[in-house]
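Of the protein chains in this complex, one is absent; all others appear in place.
Chain IDs A, B and C follow the sequence of writing; residue 1 opens each chain.
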Amino acid sequence: MTQQTLEHWQQMYRSLWRIRIFESQVQRLAAAGEVPGFPHLSTGQEAVAVGVCAHLNPSDVLYTSHRGHGHILAKGSDIEATMAEIIGRDTGLCRGRGGSMHLVDAANGVLGATGVVAGNLALAAGAAWAAQAQGKSDISVVFFGDGATGAGVFHETLNLAALWKLPILFVCENNGYAEFTSREEHSNVNHVSAFAAPYHIPTKTIDGNDLRVVHAEAGAAIAGIRAGQGPYLLECMTFRMAGHYVGDAQQYRSKEEMAAMLEKCPIERLKRHLLESGIDAAELDAIQNDATQEVLAASDRARAAPRPDPASVMDDVYTSPALHAITG
Amino acid sequence: MTQQTLEHWQQMYRSLWRIRIFESQVQRLAAAGEVPGFPHLSTGQEAVAVGVCAHLNPSDVLYTSHRGHGHILAKGSDIEATMAEIIGRDTGLCRGRGGSMHLVDAANGVLGATGVVAGNLALAAGAAWAAQAQGKSDISVVFFGDGATGAGVFHETLNLAALWKLPILFVCENNGYAEFTSREEHSNVNHVSAFAAPYHIPTKTIDGNDLRVVHAEAGAAIAGIRAGQGPYLLECMTFRMAGHYVGDAQQYRSKEEMAAMLEKCPIERLKRHLLESGIDAAELDAIQNDATQEVLAASDRARAAPRPDPASVMDDVYTSPALHAITG
Amino acid sequence: MAVHTFINILKRALDEEMSHDSAVHLLGEDVAAGGAFGVTRGLVDKYGDHRVKNTPISEAAITGLATGAALAGLKPVLEIMFIDFATLALDCLLNQTAKYRYMSGGQVTLPLVVRTQAGAAGGAAAQHSQSLETFFIHIPGLIVVAPSSPVEAYGLLKSAIRYGEPVLFIEHKRLYTMKEDLPDDYTLPTIGQARVAREGSDITIIAYSAMVQTALEAAQTLADQGISAEVLDLRTLLPLDMATIAQSVSKTHRVLIAQEAVLNGGVAAEIAARIGSELFDELDGPVERVGCPFAPIPFAPELERALLPGKDDILRAVHRMVGHA
Partner (left out) sequence: MAVHTFINILKRALDEEMSHDSAVHLLGEDVAAGGAFGVTRGLVDKYGDHRVKNTPISEAAITGLATGAALAGLKPVLEIMFIDFATLALDCLLNQTAKYRYMSGGQVTLPLVVRTQAGAAGGAAAQHSQSLETFFIHIPGLIVVAPSSPVEAYGLLKSAIRYGEPVLFIEHKRLYTMKEDLPDDYTLPTIGQARVAREGSDITIIAYSAMVQTALEAAQTLADQGISAEVLDLRTLLPLDMATIAQSVSKTHRVLIAQEAVLNGGVAAEIAARIGSELFDELDGPVERVGCPFAPIPFAPELERALLPGKDDILRAVHRMVGHA
């Protein structure tokens, strides 16, 4: 490994840990009653977020699902502001209006998460259309689960993206579940990549728990999109190590399944690789510790931040403040 | 040809003419201002209706689109009652409530047309589910256009039909247009049959203007469905010889295109075949004349039928008449 | 007599209707696992996966499927996990389900219940907290039911399944853990009839779903202040039981309507408009409404609380209307 690639992989290792620690912290805070609503963790799926987002500029647009913390952090959004939003503070990305499922960080190109399964796939295509229409080289990336492919709008959006040759990367994190129901009960279609074929959209099904694979394949896909080749569908096979939401006891999963998953942890896998490449274990531990400290410190700052002022509850329904008075 | 096959083809020849004459009559009546709304003709596409419906029993369920006159007549619905509905009479299939786009003849298994593109594909799957749940051997057939495959619910329904192995035949009449816009401007997907592959639904793209092909392929598909093999998607390539609706001047089509279409008229093609098989031209003319007389006589009876009583306008919003009073 | 939570009593109602009528089938996302809230938990073990059917995340298609099945002889009970996503089913409900009987000239019946869950609680935020019943009262051909307590839910769900029309059945998430006794001599309510939840003489508070509980709490406080409030539980939002409303208003001459949904274009508007027209001469003052200000439901608890209408809003409105006690 060159010094450059070494640093590159160390940074991604750090990025994986930041997400993992961030979400463990969300889980802890949720257990302590500090998180409103029902957050969904991406634990076990971090390699997809990190491997894809490593190729994005701030001006590229990112859309994600209800399970989007990792994508947003990997795109570079501020940890403190993200946590502050998830715990409903005024300093949060959305001033406490959005929460875990509605994170938006427009300045960083994060146009947002959604609580409606497949609900923003077409919006992501819209961002791609706008880039195309404005002659920009930016692309749009949208993350979604395998369950989302049951929704009609997924197929409508594929058709449009192919027809208009939109610069968009569809990233499906196929974790084999939609809530408590396994993929087999949702569809005969094992691999989401199969949906690309009718539209002649290039696609690949890859090991989403191997950061090196995700990074390489996402890089190639994005290079093609930036070169004007139109949409790409990347299916990342992965595992949801946590429950569907924080609090889900996962009684529908066997012990064997849970154990097998741990084996495939994307962080452990990258770690093994880096160790084999000759990196010092102590160095990796330092990265992990450092990421932990960074996240926990940001989390503490977020927890100390003020709560939203109830008097501001009618802000921003419309752009013009005058409209609130009329319709309130 | 055996006597039996001969009679069989003669009957289908007659069925083609009944539809063709019926719709010419609709067009004539529309020009004379006798048809409310905007009827859509299936002229040029009759072979699909006749070839598929020849395999259906009255207890099989049929759903169709805005372009459904042919399917409904081919399934055996009464010509007079169908025409009466299209011209808005009290003796119409739906007592004048539905009209051309909402024909229903429940007693004959026609569960109906719809004016919402792709709007009843899932209903057809529901009929198939009901048959399956009730242990019946009936199947469900739904006709739709190529444009309907742009609608998400088409894909949602394919997924469900495959997953639940429903006894349903999807028949797409790919006429290359959705309203005034050609297929190329709607989709990169030339052949609708491509959509079946991800779900492992058996499919075929056939010449929908050759009645013999449609009859044979629909027969094979339906036999498989009745045998419990689950859904089938049959794509029939065809041509809309008339405008999108009665009154459409079709300025978006070239003279060459229009001329080429006439060449492929399904009635002419069957006629040529029957003549080559040694059937007498006079016999075929007699069938045509007979069908013409039958349709025109039925049309005249329909036109003489009473118009709906305005006082009945609130009937049947609900099953219980008491509800009208409460909510009216 | 036995105590039941809202969730468990719904399951009991489904269980009873499934066991007495083999045409009743359940379908929806995760229903075999019990659904997001456990209402259907265990029914798949009793009735099998051919009568309790998990579906893909395809709200449009499963609503169409249920509609087509109802037209073909089944009595489906479809679950749409959150009413927020019922918009994905709305084309079908509006353009197919509700109109089928009428458009066919009365040829068909459509016995279908669509269960869904609505309302705000605990930071579920803008896309999982809405009260969208208004969309559905504007659709001729539908019936809309919104129970206010476990026993009400039990009776109304059973009545809805037997009713033979397409019924939207709205469960409020805040009621799911509420407990109530089911009387041994319980008789099923009639769809379309409202209920006097508490008698009173100074003012009528009309409410439905969880807001009935809020109204009852407010009425208790008002009683302590010497104001006698009658609380009407609409039960059915479509059709509206104007007879019961008229009876109450002719007694109290003052009406407050409380809903959780945003006020503009809400159910309370229709009720107020009807009372304003049909009972104008009975009114001693304007018909008032309490509801959600015109904004999406925010995430943070302080904001959610600030926005949602509650007991205090009812008390304030009543005090304004009848003068302080």
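One rule holds in what follows: a contact is a pair of C-beta atoms (placed from the backbone, for glycine too) under 8 Å apart; a residue touches a chain by one contact, two chains touch by 3 or more.
Values in this document were obtained by computation on a predicted structure and should not be read as measured data.
S.K.: Among the chains you can see, which ones touch the chain that has been omitted?
M.R.: Looking at the entire complex, the absent chain's contacts are A, B, C.
S.K.: Using the document's definition of touch, tell me which of A:L6, A:L123 or A:L296 contacts the absent chain.
M.R.: If we include the chain that is not displayed, A:L123 is the one touching it.
S.K.: Using the document's definition of touch, tell me which of C:V52, C:A69 or C:L94 contacts the absent chain.
M.R.: Within the whole complex, the residue contacting the unshown chain is C:L94.
S.K.: From the list C:G38, C:G106 or C:P140, which touches the chain that is not on show?
M.R.: Of these options, the touching residue for the absent chain is C:P140.
S.K.: Kindly state which of the options C:E180, C:E217 or C:E288 is in contact with the chain not pictured.
M.R.: Checking the options C:E180, C:E217 or C:E288, the one contacting the hidden chain is C:E288.
S.K.: Looking at C:V113, C:A160 or C:V262, which residue reaches the missing chain?
M.R.: Considering all chains, including the one not shown, the answer is C:V262.
S.K.: For the chain left out of this view, which of B:R18, B:R67 or B:H102 touches it?
M.R.: In the complete complex, the chain left out is touched by residue B:H102.
S.K.: By the contact definition given up top, give the residues of chain C that touch the hidden chain.
M.R.: Considering the whole complex, chain C reaches the absent chain at 84-85, 87-88, 90-91, 94-95, 98-99, 102-103, 125-127, 132, 134-135, 137-138, 140-141, 238, 240, 261-262, 264-270, 272-273, 276-278, 280, 285-289, 294-296, 298.
S.K.: So that we can see where the missing chain sits, which residues of chain B does it touch?
M.R.: Those residues of chain B that touch the unshown chain are 35-38, 85, 88-89, 94, 96-99, 101-102, 114-119, 147-148, 150-152, 178-181, 185-187, 252, 307-314, 317, 324, 327-328.
S.K.: Go through chain A and note every residue touching the omitted chain.
M.R.: Listed in rising order, the touching residues are 61, 63, 92-98, 102, 104-107, 111-112, 114-116, 119-131, 133-134, 140, 152-153, 156-157, 159-160, 163-164, 315-320, 323, 326-327.
One rule holds in what follows: only the chains that are shown with their structure count from here on.
S.K.: From the C-alpha centre of chain B to that of chain C, how far is it in Å?
M.R.: 40
S.K.: Approximately how many whole Å separate the CA-defined centres of chain A and chain B?
M.R.: Those two chain centres are 46 Å apart.
S.K.: Hey, what residues on chain A touch two or more of the other chains?
M.R.: Residues 150-152, 185-187 of chain A each touch two or more of the other chains.
S.K.: Indicate the residues of chain C shared as contacts by at least two other chains.
M.R.: Expected reply: 56, 58, 60-61.
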